[in-house]
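Left out: one protein chain. Kept in place: all the others.
Chain naming follows the written order as A, B and C, and within any one chain the residues start at number 1.
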Amino acid sequence: MRRIRLGMVGGGQDAFIGGVHRIAARIDNRFELVAGALSSSPERAQASGRALGLDPARTYDDFKAMAKREARLKDGIEAVSIVTPNHMHAPVAKEFLKRGIHVICDKPLTATLAEAKSLVKAAEKSDALFVLTHNYTGYPLMRHARQMIANGDLGTIRVVQVEYAQDWLAETPDPDNKQAAWRTDPAQSGAGGSTGDIGTHAYNLARFVTGLPLEALAADLHSFVPGRELDDNAHVMLRFEGGARGMLWCSQVATGSENRLTLRVYGDKGGIEWGQENPNEMRFTPYGEPARILTRAGASGADQGTRIPGGHPEGYLEAFATIYSDAADAIEGKGKSPALYPTVQDGLEGVAFVDACVRSSKRNAAWVTL
Amino acid sequence: MRRIRLGMVGGGQDAFIGGVHRIAARIDNRFELVAGALSSSPERAQASGRALGLDPARTYDDFKAMAKREARLKDGIEAVSIVTPNHMHAPVAKEFLKRGIHVICDKPLTATLAEAKSLVKAAEKSDALFVLTHNYTGYPLMRHARQMIANGDLGTIRVVQVEYAQDWLAETPDPDNKQAAWRTDPAQSGAGGSTGDIGTHAYNLARFVTGLPLEALAADLHSFVPGRELDDNAHVMLRFEGGARGMLWCSQVATGSENRLTLRVYGDKGGIEWGQENPNEMRFTPYGEPARILTRAGASGADQGTRIPGGHPEGYLEAFATIYSDAADAIEGKGKSPALYPTVQDGLEGVAFVDACVRSSKRNAAWVTL
Amino acid sequence: MRRIRLGMVGGGQDAFIGGVHRIAARIDNRFELVAGALSSSPERAQASGRALGLDPARTYDDFKAMAKREARLKDGIEAVSIVTPNHMHAPVAKEFLKRGIHVICDKPLTATLAEAKSLVKAAEKSDALFVLTHNYTGYPLMRHARQMIANGDLGTIRVVQVEYAQDWLAETPDPDNKQAAWRTDPAQSGAGGSTGDIGTHAYNLARFVTGLPLEALAADLHSFVPGRELDDNAHVMLRFEGGARGMLWCSQVATGSENRLTLRVYGDKGGIEWGQENPNEMRFTPYGEPARILTRAGASGADQGTRIPGGHPEGYLEAFATIYSDAADAIEGKGKSPALYPTVQDGLEGVAFVDACVRSSKRNAAWVTL
Partner (left out) sequence: MRRIRLGMVGGGQDAFIGGVHRIAARIDNRFELVAGALSSSPERAQASGRALGLDPARTYDDFKAMAKREARLKDGIEAVSIVTPNHMHAPVAKEFLKRGIHVICDKPLTATLAEAKSLVKAAEKSDALFVLTHNYTGYPLMRHARQMIANGDLGTIRVVQVEYAQDWLAETPDPDNKQAAWRTDPAQSGAGGSTGDIGTHAYNLARFVTGLPLEALAADLHSFVPGRELDDNAHVMLRFEGGARGMLWCSQVATGSENRLTLRVYGDKGGIEWGQENPNEMRFTPYGEPARILTRAGASGADQGTRIPGGHPEGYLEAFATIYSDAADAIEGKGKSPALYPTVQDGLEGVAFVDACVRSSKRNAAWVTL
């Protein structure tokens, strides 16, 4: 047992997702955070590093300097977590990839499709791994669902309904709310608002579980909050290769919804229904039989990526940790093939999804391909 | 207290919805079934009449004969329930309307838009009432939701998600299944399959609760079961007057779904969520506050159309009975204004909805108006 | 098809359960209400009769007069529904039983154990049937559960948890509340408060579903509301013949509980869980396998006493109607043997249960037998 030396770019004080990545990296004890460029402001970078117990010598305010120096250190970082706003994913990732440092990057892959394509090339050229934290694929029951569908338990897939609903942007946010500020700014977030922030998660989850490539989509994006530049609600009709059809709804104005991610898949032999609200249960209905409640680590056999017995709920952080543990396995050369963690290709597909939504919506919801 | 004399057309042995109408008519004791043309087959008509205890002299095998004779009888029927397949609604209804006999008709209004328009005219010319049994509007919490929205409790409506999912047509049905046979036959059902049978219910419920007219829709209809002529699944994007957007999904191939009708409405001040699975509860979330569970006849004040205390569940039949009681009130001249029961205009709108779905889908989900 | 001529004692204006009985009697169209002694006040009796459309000549203010006259009429009532306060069940029932008129009586059987024993004798002497409306046994899934247990699907029963929680007596009720007034008055209600009103239902349901006779109980009864003479909360430990153990909790002060009746039974091969809140679903877990959601009239085969397809919820009134239809079957000589409807013996057992609870509680929750 040894811990992989990890650095982090972004995730300083007041950030949200950086803290999540750090907990996720710790849960299974496969990583040790030893360096960081937690902020581009020198003071904030130092204060954030101190708060995390980092060596001041390895607390940077410039990610390029960090990449250069860590790559030269004997015990420099082996992997880096990138938890910056979207537009900073590609520039940061490239610096580390080109030095052979593995990248664990938050989603969406990039703010623009051009960046995404360029980053794919950079990742392909590098010997380092690229792991994208579409964390919901780490939920044990979502992995179980994927396997059930691959096994044919649902038969031929016909209908896919996926939703991600929130309400935290139902009003114009407080200007001090940094999380809201960059997510509603096209320059930092990209052309997608709710589509980029949560629609990509929903799309990725449906793609992961069903294994079905998307053939075309028709999207109706809208900004309900006056003055908002990016979509805060999107209705998307989906046509998958092989004939399945579906709908994706993502919203940041669905009053009363906290982080309501749900996936329902219906095939000709059966259906499944799952929601993040209680991620330890999934309804599975073999056609013509009573529904079964499959539980994580219970009698269902859904035990991929679980840590504790059924009935003791695991949650978001554990699912996130599973992506980190997958990354650790892959870094250690013990990963499964094909890898279950989301890759740079999945990231490209996610950005292409946002791009397609925006293109379709501009053409009044015409069908477009990714 | 007196009971209104009721006749019925359709609803003989083996029928489904006829029995439902009869129970609904009995629950509140406002009607007495005294005549019927329960089948066009003379033997089946007589046998069905006997099974229901009807006077053989008032058991007909021809609805025209029934309309003529009952209109002349001193104690002839005052109202008729029409529970035939869709294509027979208009011809039957007209016979009774023109003789001043009130009509309580199953949905959708007709099989075609032309018929629907013609029936509207017939209803307008008649002094008799026309009540359409979009029964889900009889659920007390749906009436409460309508009132809450009218009161402004949800603020300006932004998003409407409505679904009706079944799985009973997931395979090619047994040829002896009469319910399936006529519903999958364009000549009897009309141009809509799932859209006509259940999509109209979903649309009507959203319309009833929100009060919002539809501006345009874009529909992707599909038949998954080989050889089926009518849609068995439909994804529809909705744009309402005033700017709300939404999605309607109806399916008869959603394996594991029995009669899953759900409605979710989100405004800028709050949201509601309701499903027929447990119709005695509705979730209401005033924005920024904990969700409330409103219960039928409970502390919520949702007591329109209820009969028993909260916690004692009412269901589908009671909601259906409420439409009948509304009809009785209107017939007795004690109805509310505007009436809460669905009217022939609502029926026309429902048929226009199906027509629009079919038109849109043929044009690859282009936006169309009703 | 003919309807059984029915009378009613009690159930005048402002009453609750009388209206429920009338709807229940109508739903399946097996009864016709033709006479009533709806109140002992002459004016109220007449007004109530008029409101129900009864013939004034058959509207009585004296149940004895009603019994006498109806027994002599050529088309007199064949059955009577008794919906008076508890202390009036026995005197009324005896008048009709001795004249061969079938009795459908609300629960508990009587206010005292002595009365109950005496009424059993009267019922045994009569050729008429005695049906007790422990209506919860009419829920299709409770009948299905009973059959599953009889079939051995749960193996040997070990644990039985049954609860009935309300909150409508959490405070001293308004003096005008007649429902509360008689239920909290020992002279009318008997020695049990919550135990008599709802504990008997819970006990009866557990008894019906499991088929297990009770060996002993230990009860801790309490009145939380100052000045209340009868228990408003009871905790009861149960020991069944054959070794199963259990708990019964009934409460009328459980703030936030409307009519929360739940039953859970665990055997060595599996368990079931059901609640009235959503009576159309029951959880069944064969040991070591995923839980199944059995639905009324769904793939589970739970179709005893159902009227409409799965997914269309039935409720309290339909379950109540099933008891009436059972009674009609039995009256017509078409009933199943053994009958599924609750009998006078079940009623005696219920009153013995209340008596035992009171005796045990007075002895500080010592174990007592029924």
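A few notes on this one:
Just so we're on the same page, a residue touches a chain if its C-beta (ideal position, glycine included) is under 8 Å from a C-beta of that chain, and two chains touch if they have at least 3 such contacts.
What you are looking at is a predicted structure, and each value in this text was computed from that prediction instead of being measured.
Per the touch definition above, the residue from A:Q276, A:Q304 or A:T322 contacting the chain not shown is A:Q276.
Considering C:P42, C:G256 or C:G301, the position touching the chain not shown turns out to be C:G256 (whole complex).
Across the entire complex, the residue among C:A71, C:A170 or C:A339 in touch with the chain not shown is C:A170. Taking the complete complex into account, A:N259 is the one of A:S40, A:Q188 or A:N259 that touches the chain left out. By the touch definition given at the top, chain C reaches the unshown chain through residues 154, 158-159, 161, 167, 170-171, 218, 220, 222, 224, 233, 235, 237, 239, 243, 245-247, 249, 251, 253-257, 264, 266-271, 273, 283-285, 287, 291, 364-365, 367.
Not every partner is drawn; the one left out touches chain B at residues 283-284, 288-295, 298-300. Against the chain not shown here, chain A presents residues 1-3, 16, 19-20, 22-23, 26-29, 50-53, 166, 168, 257-260, 276-281, 295, 298, 307-318.
Here is the rule we use: only the chains that are shown with their structure count from here on.
With rounding to the nearest 5, the Cα superposition of chain A on chain B corresponds to a rotation angle of 180 degrees. For the touching copies chain A and chain C, the fraction of interface residue numbers used by both exceeds half; the interface is of the same-residue type. Averaged Cα coordinates give chain A a centre that lies 43 Å from the centre of chain B.
Chain centres here are Cα means. That of chain A falls 55 Å from that of chain C.
Multi-chain contact residues of chain C, defined as those touching 2 or more other chains: 295, 298.
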